[in-house]
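One chain of protein is taken out of this complex; the other chains stay put.
Up next is chain A:
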Amino acid sequence: MLQVSVYRYNPETDEAPSMKDFEIDTQGKDLMVLDVLHLVKEKDSSMTYRRSCREGVCGSDGMNMNGKNGLACITPLSEVVKNGKLILRPLPGLPVIRDLVVDMSLFYEQYERIQPYLINDTPAPAIERLQSPEDRDKLDGLYECILCACCSTACPSFWWNPDKFVGPSGLLQAYRFLIDSRDTATRERLSELDDPFSVFRCRGIMNCVSVCPKGLNPTRAIGHIRDMLLSNAT
């Protein structure tokens, strides 16, 4: 039997959040945390969480499992359960809509701010814009981000200033477009980031790196952005 303790909160009816305990029979299998949540929902259908692909692709089931952010669908119990207990909470730092579902608006606003699309004002060629294999390689480790928000909601700098600090996820994407050889707005992009908050609030704690379910490294990307700002400055 697995002890599962889940964060419950319905802002419309509850005065304060609370933890609700469930006993789940895993039949000795090393289930994924998301499977356990399905079993919890069978016992209490009011239990609310997001999920879609159930294979680590859509990024909708980011949550805090025994204190660490991750995707429930690709996190096996053996990786997180301690002393037969599993504690599930919503991603920290964002407003809770219901139980494990958080309002991601602040996270998306930061993503929108970095203009996550190619900007190129040269005339479009008849075929697609070509890129050398070397230039294409520079996008590896950047484009794979699925915007699950595990990293940004594990970052203390993002907790304190989610409206001003872009956060690890947004900065990883900012660098993805800064380094793309087909993008011509590098200078404009950089000038949008050169304030004391957007990039420089990163304190290099590397919480983001330790939780990213895709194994990406936002801290390294942030370092590259800083180098670009430095070499572009006078």
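By definition in this document, contacts are C-beta pairs under 8 Å (C-beta built on N, C-alpha and C of every residue); 3 or more make two chains touch, one makes a residue touch a chain; residues count from 1.
Here is the rule we use: contacts and distances are computed from a predicted model.
Out of "ABC transporter substrate-binding protein", "STAS domain-containing protein", "Succinate dehydrogenase hydrophobic membrane anchor subunit" or "NitT/TauT family transport system permease protein", which one is the UniProt protein name for the chain not included here?
Per the UniProt record, that chain is "Succinate dehydrogenase hydrophobic membrane anchor subunit".
Using the definition of touch stated at the top, determine which of A:S105, A:S191 or A:S210 touches the missing chain.
Of these options, the touching residue for the absent chain is A:S191.
Pick out the residues on chain A that sit against the missing chain.
157, 160-161, 164, 191-201, 226, 229-230, 233
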